[in-house]
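One chain of protein is taken out of this complex; the other chains stay put.
Lettered A and B in written order, each chain numbered from 1.
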Amino acid sequence: MNDMTQTNLQKDLKIVGTRPLRPDGADKVTGRALFGADKSLPNMLVGRVLRSPHAHAKIISIDTKAAEALPGVKAVITSKDFQDLPSEFVPAGEMMVNFKDMTRNIMAREKVLYEGHTVAAVAAINDAIAEEAMALIKVEYELLPHVMDVEEAEKPNAPLLHDDMITIGVEPAPKKPSNVAKRVEFGFGDLDKGFKEADLIIEKKFSTQPVHQGYIEPHACLASVSEDGQGELWVTTQGPFVVRNFCSKILGMSTSQIRVTASEIGGGFGGKTVIYLEPLALALSRKACRPVKMVMSRQEVLMASGPTSGAKIWVKIGVKKDGRITAGDAVLKFQAGAFQGSPIGPGAMCAFAPYEMTNVRVVGYDIVVNRPKVAAYRAPGGPISEYAVESVMDEIAQKLNLDPLELRLKNAAKEGTQAPYGPKLGPIGMIETLEAAKAHPHYSAPLGPNQGRGVASGFWFNIGGETCTSININEDGTVGLTLGTPDIGGSRASMAMMAAEELGVPMSTIRPIIGDTSSLGFNFLTGGSRVTFSSGMAVVESVREIIVELRKRAAQLWDVSIEKVEWVSGHARLVGSENPKSLSLRELAEAAGKTGGPIVGGASINATGAGPSLATHIVDVEVDPETGRTTVLRYTAIQDAGKAIHPSYVEGQMQGGAVQGIGWALNEEYVYDDNGKLLNPGFLDYRVPVCSDVPMIDTVIVEVPNPKHPYGVRGVGETPIVPPLAAVSNAVSRATNIRFNELPLSPPRVLAAIESR
Amino acid sequence: MATLIFNGSLTQFTNGQTECEVHAKNIKSLLGEIREKFPRLSPLIESEGFAIAIDGEIFQDIWFAPISDSSEVHLIPPIGGG
Partner (left out) sequence: MSKKHISTVINGDAMEFLASPEQSLLDILRDELELTGSKEGCGTGDCGACSIMLDGRLVCSCLVLGVEADGKNIDTIEGMGNGSDMHPLQKKFLEHAALQCGICTPGILIAAKALLEKKPDPTEEEVRYWLAGNLCRCTGYDKIVRAVLDTAADMRAA
C-alpha cells in the first residue's frame, strides 16, 4: 500500500505544470533514437513468419524438410517447438492470461483460426532466402466453415472455433460448447418501474467495426539466446516485464533467463501489450544459435495483430420530459477475435458511467470469431459502449428539444454517485467538463448549411498497478532515475519534472532512463493511463526517501539529529539556527563516500487510487449532400486531467485520441471477402486520418485533482478516444437530419442514407 | 462488519443474494470468506480474477488493503487499459 497522504496539491509548484523540453527529444528529431527495428547484432539472421491463407482450417500436416534443406536457412519452427500449455488462467501483471490460448495465438497448433494466423517461422541469412524457404514449407489444411460476425457466431448451428468453449458467467453452466466465451451483467434498480416512469423511451441498435490501433511502427524485435541459454530481447513494447514473463512461460525458460530491453516505441495504444514475434524470435535464435531479428510488414500488422472489437449494441433509455433519466438498459456483443478476451467487462461497466442512474442494466457477451485476437486499444471497450449510449442521449435531447449539454448536466455523475457497476465514485470532473464545454466559444459559434454540431462525453477508469523505480544521486549531485515503464509519449519528461519538483533542483540535473528487466523489479506495462499516475507516485516516493537519506548525511556532518535538518529548494538546512547552515545536493553528493557510501533509493508500490477521467468533446462537421463525405470543421476536446504535469503532452494525448476517434467514426474499417480474407491490409485502403482530414484540435484541460496522487494526477491517455465516435456521429446526424447508428460514417453509407431519406 | 454487495450477474452465483455482511479485515481474507460463503463464485475468482472496490477505491490484486467495519465492498472485473 502506498501512503501518499502528503500531497502537493496546494503547494506553489515551480516545475510541475510548466512545459520544459523533453529529455529524449533531441535524439528523436535527429533520427538517432533507436526503435524496435533499428538495432542489429553481428552474425544476425532474419526471421520471417509463414501465415495461414485461410480463415478457419484444420492443420493436417506441416512438412518443413525442404525449407530446412535450403542453403542459408538456419532454423525452422512450428508448434512442435513449443510445449503445449493447459487451459488455466494465470495472473500476468494485472491481467489473467490463459496460456493455452496465448501459445496457440503465437503459433497455431490444431487449427488456424484467422487469415494471417502463424503456422511456422523461418530464420535465414537474408530476407530473400527466408522468403524462398517459406514457399517450401508444405502445409496441408482441411478447410472449415468460418464465421466473422458476432450475431452469426452466437447462433446454435454456427461453426465452432473451440469445441471446448463453455460460456463463463452463466448459471447453470451450459452443457454445450458455443462461441460465446463469457456473459457479464451489471446494474441495479428496477428497470420495469424506471421505464414505466419515463415520458420518452428510445431504443436502438448500433454497430461498430473493429479498428486497428494503427501505430506507425510495426512490431519488431531482436532476440539473442546465448550458447548457455541466456536470452536477450530488444523489442518495441509497452511492457518489457510482461513480455519477459509471457515468453518465459511459453518457451519454458526461467524468468531470469530472459532479459528484455524496451526499445523506443513507435506508438502502441494498447496494441503492444501482448506478444506476437517475441517468442518466435527467441525460439528461432535458440535453435539457430544466432541472433534473429523479426519485423512485421504493415500487411502482417493489419492481418494478424490486435484490432479492437467490432460490436453489435442495443440500447434503451427512458427519460422524463425534463430530461431526467429513469432507466437505461443495454446489450453489448463484442468480437473477441479467435480467442476469448474482448474488453467486454470494462465496456459494459463504462456504458452508462458518465451518468447518475437509478435503474440500470448492461449485459455483455464476449464472442469468438475468425478474426485476429483483439488487443487493447485506448480505453478498451469504452468507446464502443459509450458511442451507443451517447448517440441515444443526443436523440433524446433532440426529441425533447433540450440542449444536449443541459441534458447531460441534468444526469451527470458526481462524487458519491453509485456507478452502474456498483461502487460509489470519488471526486470526478463530469460536471466541470460539461460546464467548460457550455462556456466555450465553440459551442455558441454559428453553423452554416449542411453543417451540424455534435457533443458527447466519455468516461474511463484509469488504473494503477505494480511499479518500481530507482534513483541514484551521482557524485556531482546530478540524479539518475531509472523507470520500468516505457516512455510512449513524453513520460520521461513528466517523471523528471516530478522528481525535480520534489527535490528542489532544476529538471536538467535529472536524467530519466527506462531500465531493462534486470535493472528493476517487476513493472506492469505502460497502458491504462497509468504511467504518470503510478510511476509518478513511485518517483515521488523514491525522491522522498532520498531526501530523508540526504538529511541524515547532513545531520551527520553537522553533528545534530536528523530532525534538526530540513530539505528546502535542493539544500539541507539547519532548522532554526541563527547563522543558517546549508549544504547543497552537490556538496552532499561529493561527500557521499565519507558519509556512508553512495546515496541511492527506490520505491516499489502497487499503486491504487487511480481516478476516473471524464471528457466532453464538441465537433462541427459539414456533410456534402452530393457525395456523402463528411468534413470535420472544428473540434474541441475538454478533459479532466486531475493535474497536468506537462500540459503540452496532456494536450497531445487529447488531440491524438480525438483524431483516432474521428478515424474510427468516419473511415476506418476492415473489409473481408466471403472467404474471410482481408481485402485492405494496407494504409492505402485502411484509411487512418491524414493531416488534411482534420482541423486543429482545440483543448481545454480541466483540473479536478485526484486526492490519491501527490500531484492530483488522474491519467489522461485513454479517455480522449471515448467521446469522438458519438460526437462525430451526432454531428453528422444533426447535419443531415438522419439518425445514424452504424460506424464508420464513410461517404457511401452516408450518401445511401441521404438518398433514401 | 463490512457490507459486500453483488452487482448484476454475480447474483446468479449467490442464489440471488445482493448483499451480505463480511468479517474480513482485508482483501485476502475477504476472498477466503467469499469462497466459503459462495462456493459457486470460486471458479470465477480463479479464472477471471476480480478487482475489489472498497468504498469506491478500486484495488486490483492487493491482498492487504484494509477493509473497515463501515466499508462498502464490491467485486468488479479487473480493468486493464490501452
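Quick note on the criterion: a contact is a pair of C-beta atoms (placed from the backbone, for glycine too) under 8 Å apart; a residue touches a chain by one contact, two chains touch by 3 or more.
Keep in mind that what you see is a predicted model, and the values were worked out from it rather than measured.
Peer 1: Any idea which chains on screen the missing one touches?
Peer 2: Looking at the complete complex, the unshown chain comes into contact with A.
Peer 1: Taking the full complex into account, find the residue in A:103, A:532 or A:655 that is in contact with the omitted chain.
Peer 2: Of these options, the touching residue for the absent chain is A:655.
Peer 1: Out of A:19, A:58 or A:321, point to the residue that touches the absent chain in the complete complex.
Peer 2: A:19
Peer 1: Considering the whole complex, not just the chains shown, which residues of subunit A touch the missing one?
Peer 2: With respect to the unshown chain, the touching residues of subunit A are 19, 21-22, 24-26, 28-35, 37-38, 40, 128, 213-218, 264-269, 295, 297-298, 488-490, 646, 648-649, 651-653, 655-660, 682-684, 688-694, 696-697.
Convention: only the chains that are shown with their structure count from here on.
Peer 1: Taking the complex as given, what residues does subunit B use to touch subunit A?
Peer 2: Touch list, subunit B to subunit A: 5, 7-9, 12-13, 40, 44, 46-49, 53, 55-62, 64-65, 72, 74-82.
Peer 1: Considering the complex alone, what residue numbers of subunit A touch subunit B?
Peer 2: Interface residues on subunit A, with respect to subunit B: 1, 89, 91, 94-96, 168-171, 183-188, 213, 268-271, 273, 343, 345-346, 349, 361-363, 376-380, 421-426, 460-465, 527-530, 606, 608-610, 708, 717-718.
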